[in-house]
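Once you've had a glance at the structure underneath, I'll fire off some questions.
All protein chains but one are shown at their positions in the complex.
Labels run A, B and C following the written order; every chain starts at residue 1.
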Amino acid sequence: MAGRRRPVVWPVLLAALVAAGSARATETERVGMSPFGPNDEIGMLNKVTPESVFKVLRRISSGRTYDLSVEFYVGMPSYYFLGQPRFQTWNVHTPQGTIVDDPNGLGKEKNSHVTYSGTAFSMYAHTGTHIDALSHFGLQGEIYNGFKADEQLGDRGWRKGGVEKFPPIIARGVLIDVARYKGVDVLPESYGITVADLQGALRQQNVALEDGDVVMVRTGRMQWFKDNEKYMHNTPGLTRESASFLADAGAIVIGVDNISTDVWPAQESRNWIPVHSAMLSQRGVPIMQNVNLEQLAADRVHQFAWFGAPLRLRGADGSPMRPVAIPIR
Amino acid sequence: MAGRRRPVVWPVLLAALVAAGSARATETERVGMSPFGPNDEIGMLNKVTPESVFKVLRRISSGRTYDLSVEFYVGMPSYYFLGQPRFQTWNVHTPQGTIVDDPNGLGKEKNSHVTYSGTAFSMYAHTGTHIDALSHFGLQGEIYNGFKADEQLGDRGWRKGGVEKFPPIIARGVLIDVARYKGVDVLPESYGITVADLQGALRQQNVALEDGDVVMVRTGRMQWFKDNEKYMHNTPGLTRESASFLADAGAIVIGVDNISTDVWPAQESRNWIPVHSAMLSQRGVPIMQNVNLEQLAADRVHQFAWFGAPLRLRGADGSPMRPVAIPIR
Amino acid sequence: MAGRRRPVVWPVLLAALVAAGSARATETERVGMSPFGPNDEIGMLNKVTPESVFKVLRRISSGRTYDLSVEFYVGMPSYYFLGQPRFQTWNVHTPQGTIVDDPNGLGKEKNSHVTYSGTAFSMYAHTGTHIDALSHFGLQGEIYNGFKADEQLGDRGWRKGGVEKFPPIIARGVLIDVARYKGVDVLPESYGITVADLQGALRQQNVALEDGDVVMVRTGRMQWFKDNEKYMHNTPGLTRESASFLADAGAIVIGVDNISTDVWPAQESRNWIPVHSAMLSQRGVPIMQNVNLEQLAADRVHQFAWFGAPLRLRGADGSPMRPVAIPIR
Partner (left out) sequence: MAGRRRPVVWPVLLAALVAAGSARATETERVGMSPFGPNDEIGMLNKVTPESVFKVLRRISSGRTYDLSVEFYVGMPSYYFLGQPRFQTWNVHTPQGTIVDDPNGLGKEKNSHVTYSGTAFSMYAHTGTHIDALSHFGLQGEIYNGFKADEQLGDRGWRKGGVEKFPPIIARGVLIDVARYKGVDVLPESYGITVADLQGALRQQNVALEDGDVVMVRTGRMQWFKDNEKYMHNTPGLTRESASFLADAGAIVIGVDNISTDVWPAQESRNWIPVHSAMLSQRGVPIMQNVNLEQLAADRVHQFAWFGAPLRLRGADGSPMRPVAIPIR
């Protein structure tokens, strides 16, 4: 509950921010400008081309599909500490209600014959398995490629950098199973994944990153998904350094099996969420949260064709999605 | 506007229902029982197997992706005649608001440095490009495979037949371009597509339906999507007969480029939405609305690998989704 | 429907704005500064004091209550032309759903015994009978008393000028029945009420305005409330001059029985909604819309004790409310 969680989580964060040295002072952090030109809104997703897509599709070696999404349900873990609305679903039409209300004016007999149900739902876009658009985090009033909030952020979201600009994403996916590499079920609380961890895990898996990869990093936290508080509390995750290593290696999307991608609390003094701001606003690399990597890990499937298509929500800075992996040779 | 639309639309429907002969009397319509057993909740999607998936993936002949989804935006066409909530999106976090409200307690300097945006949205599940779960329509208090509303419909939707049970769907897709076959841009208002139309279009395209196909039927209406009233008014669509022809031919999903799948108003006396109830509750065939088939049609791409994965919304009787088509040989 | 209404309504507005002469040029319009001091957020509601309240309560001459509120229901007329969400209500708990879902874990027997229902609702704050807080409209980035959006508008609304600051309002209410004075059931479309109309109606009613009055202006439009399009289309209403006359006479709240208070389209070239911005941001006078004055008018009750208490919605720039009038001597 908000009233309780915040005293637990935020003081830790504040202490970390105060305690951290000035070595990381980020006075000069600026958003990145896209190599794809001044109108670019999708960053590294420009690397998804018919050629790159065909390249991975040709390597598909089976029809086994791995569903990388969690289920969405009332009460599911989600950001709410800062007042975000939680996932809700409700019945707009039910068989009984249609008979009683007769909304279509057809009367009791016809509405008893045809049994009508209809669901509605509402959510913060950053709930469940989802992708962050480049507009989700920026620096000093700007987002990736220099679009300014003053000019481009309306009441229906961003006119630049919205998730509706993202193409369907088909690319080689690589699982980096850090939990396995570290020999644990789940990485420890607040553990910051290092570059060495990523390198070690890749070596163990005998996979090398390539330009254009969708990279999925496993902490093991997904195993706690059904225990909200445990799942959300001080999650292990990436740091600016380790995330940057992935971006340098050519990652076009970085997804993690926890709620924050960033290790929590973050380990920097000025920037409370450095992986988000660095990847989204400086590198043009969309990130994902709550990706379910358990079955891939269990089956030791470390590279695969990765399919994912965010909803085209105009102006939204993120979208739920349901990515799928299919093994490749 | 509701107050005006209903007098326009519903009287037509009511007149049709009154005028229609008794030849179609549906006193004995009953839901279908699944050949996949008494616990089945997904009907013909059981035909999606690793083998069927691999079969189509092996035929992929390019990396060109066709995005079959519309954009979701405030004011978009959607069902609201019966009181359904329309699509909404709003800003939960903005850069300016984060500075003013300081929800994370980090203060003005840090919140000015990191530029934070966050979107929320709400919608009726049957908005935009979406799939209907088998629970969306039933007959006489039951849905496909005999699950009863009295026992299985809770306040968070159906405990059986919810869309979260649907697997990611990868199958051969077939476009049936009826508008082209009929030599029109858009089929006429209230035109009921016939079996002969479907057969003729398939012949023209030189494609034969196969068991396990995802079938996309084009009326041309998508060209009017941006004109809400025109798009939604008395749409051409399938009839019980023509939809049944597709189900008989092995369709596991039937999608249409209009808002209703059913021709509107429906042409039966007792059942106001026969294609929905027949496909969902009798045949176990999920249906889709508002599928954008324009580019496939323009490029004369009539068969393709079809990828689509609804959100796993627990208990929901539908989900928005963004299907993708890739040409096959 | 938005797609249709806007072509009807907005071009008229735009034409009016273009055609209007420069005599009303409002280059120098500025928000008003409160006579109640630099921290004031409620403007003329400061005139509600224990003394003023007691003065009117002592005059109460009966226990007959007039309910001045409309009903709130799905499909009711409301602003939605600019994308505002419409009124929605839904069942969170139902007796049947509680049995099926067993959300409290008490089981079928106990949940069959206790029959549980629970409603949720959502709305634009400016729906149905409601009051506008002073923050609803301002000028050049500021609201009444000089509070700046840049400094005071967060993601949860205004930190200054929110409706939660409004006290319960008890004051003398005066009905000005302009429709009756003009001898019509409903004032004509787009009729701008003049100062002479108000003066004439007051004379006819034999009531003089006093400092501290809540003024209710009747156009007769409420009779069309159930016909959404007719009710909302080009409503008659106040103009800057006639509203200012009321403010000059001491009105602390001005309510109208239509959806806009302002005559629509407005009759000025630069300011598209002059009564709102003048009353709220320059005069500190809250305004109300959709006030049901029919029974008061039918009974020729022209002065009364007026009770109204907006919900204390933090940061909101308006609130639905249900005012009540009781005749006074």
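Following the convention adopted for this analysis, a residue touches a chain if its C-beta (ideal position, glycine included) is under 8 Å from a C-beta of that chain, and two chains touch if they have at least 3 such contacts.
This is a predicted model, so every value here is computed, not measured.
Quick one: which shown chains sit in contact with the chain that's not drawn?
Every shown chain touched by the left-out chain: A, B, C.
Just one of A:97, A:168 or A:212 touches the chain that is missing; which is it?
Of all options in A:97, A:168 or A:212, contact with the hidden chain holds for A:97.
Among C:32, C:77, C:138 or C:220, choose the residue that contacts the chain missing from this document, as touch is defined above.
C:138
Thinking of the whole complex, not just what is shown, which of C:52, C:190 or C:223 touches the missing chain?
C:52
Give the residue, chosen from C:44, C:125, C:179 or C:293, that touches the chain omitted from the document.
Considering the complete complex, C:125 is the one touching the chain left out.
So which bits of subunit C touch the chain we can't see?
10, 13-14, 17, 26, 29, 49-55, 57-58, 60, 62-65, 67, 69-74, 81-85, 89-96, 103-106, 110, 112-126, 128, 135-143, 149, 153, 155-158, 164, 167-168, 170, 270-273, 277, 281, 307, 309-318, 320-324, 326
Which subunit B residues touch the hidden chain?
That gives, for subunit B, the contact residues 83, 90-92, 96-97, 120, 155-156.
Take the complete complex as the reference. Which residues in subunit A touch the chain that isn't displayed?
1-5, 74-75, 77, 83, 85-86, 88, 91-94, 96-98, 100-101, 103, 150-156, 159, 227-229
Everything below uses one rule, namely that only the chains that are shown with their structure count from here on.
So subunit A and subunit B: same face meeting same face, with over half the numbers shared, or different?
same
In whole angstrom, what separates the CA-based centres of subunit B and subunit C?
Taking the mean C-alpha position of each chain, the two centres sit 41 Å apart.
List the centre-to-centre spacing of subunit A and subunit B in whole Å, with centres computed as mean CA coordinates.
26
On subunit B, where are the residues touching two or more other chains?
Touching at least two other chains: 74, 83, 85, 91-94, 96, 103, 153, 155-156.
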